[in-house]
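For chain A:
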Amino acid sequence: MSTPGAHGLDAHLVVDRGTFRLDLRLQVAPGETVALLGPNGAGKTTALRALAGLEDLSEGHIALDGVVLDGVVPDSAVPDGALPDRPRGGARWVPPEHRRIGVVFQDYLLFPHLNAVENIAFGPRRRGLGRAEARALAAEWLDRVGLGDFGKRRPGQLSGGQAQRVALARALATDPALLLLDEPLAALDARTRLDTRVELHRHLAGLAGPAVLVTHDPVDALMLADRLVVVEDGRAVQEGDGESVTARPRTDYIARLVGLNLYRGTASGRTVRLASGEVLATAEALEGDSFAAFPPSAVALFRTEPDGSPRNTWRAVVAGVHRHGDHLRVQLDGPIRATADVTPAAAAQLGLEPGQEVWAAVKAAEIRAYPA
Partner candidate 1 sequence: MPAKRNRQRRRVPAALLVPAAAGLAFLILPLAGLLARAPWTELPARLAEPAMLDALRLSLVTASLATALSLLFGVPIAWLLARGDFPGRSLLRALVTVPLVLPPVVGGVALLLVFGRSGIVGTWLHERFDVTIPFSTTAVVLAMTFVSMPFLVVSVEGALRGADVRFEEAAATLGAGRWTVFTHVTLPMIAPGVLAGAVLCWARALGEFGATITFAGNFPGRTQTMPLAVYLALQSDLEAAIVLSLILLAVSVAVLASLRERWTAVA
Partner candidate 2 sequence: MRTRPALALTAVLALAALTACGSGGEGDDAEESTLTVLAAASLTEAFTEIGERFEAEHDGVAVEFSFAASSDLAAQITEGAPADVFASADQKNMDKVVEAGAAEDPRPFALNQLVIAVPEGNPAGVAGLADLAGLDFAACAAEVPCGAAAQTAIDASGTALTPVTFEADVKSTLQKLTLGEVDAALVYRTDAIAAQDEVDAVEFPESAEAVNTYPITALADAAAPDLAAEFTEYVLGDDAWAVLETAGFQRP
């Protein structure tokens, strides 16, 4: 039926909306979960909707397990599709109801006029199961998400976490070839979120097919996904596993998300010259266009110029101070804009307040440099 190596999702999503253009290549292997991580308006949800068939592609293609769902693909790459397709301007387009793609929507979109069991049974019924069989399957899924006793409840009578589980069960009950999750945990409070995330992870890990998760929360992305694709302004700006992305951010957005100070410049040996002209001494030797990054905890603040050789030091002005966990986060203006974390005791000793001049110092060993 399908060519070897064609398993999983292969997509090139292009959606042109005049002022906004999404252009994203995405490959997800069976059993793999990929998180699309990015700020609001980056095009993550548009990408998900295009995959589900709810948004038209301007260009590109979507192929799932070797079957083209949307777009023009060379004939050789198109196996005999088992799914019905509709020619559209010479292209193939499979409507959402024939894609076998399960979607967990951001606010779940459980049908308000159906109870939990009926919501879950909706998909299996459409896929041809009888009423009794569909209900039995739905009840089984409810049990699996730990809500066996809640079948008769309407969506309005479910808590946020319960509704999320029902939505997941509803998407999975159709035995989808691809699972899409749009901000699955965003609507939950912190406590519920923790529990639900663990359970969601369990279900994703047990999934045979590919899964794509959209989120703007790096913790969700890191904990639920095997691989991250950072999307900004319609494009993938960075891709990789959690560790590489967090350790070596390539955009300010990621740097902020993972709490790093990030700069771009030209490396030469163990130094990186920034666009502003400042030079940072780094641990690794590198040549050419590079990033340099260090965490706020690596920044030490002094009233007077500190001594000590392996340090980068510069004069800075305190722009703002606010609480961040059990320490204080200080925004620094100056030749190198940075954030620094200091203990409350140190802050008191320094008498930090906006407008004050300080010396900032970072050990070269704390600065990571990597090619841009």
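Selection rule, in plain terms: all candidates are chains of the complex that A comes from, given by their letters.
By definition in this document, contacts are C-beta pairs under 8 Å (C-beta built on N, C-alpha and C of every residue); 3 or more make two chains touch, one makes a residue touch a chain; residues count from 1.
Remember, it's a predicted structure, so these values are computed and weren't measured experimentally.
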Self-check item: Which of 1 or 2 touches chain A - same complex, any copy
Solution: 1
Quiz item: For the complex, which residues does chain A have touching candidate 1?
Solution: 52-54, 95-103, 105, 109, 111-113, 122-123, 126-127, 170-171, 174
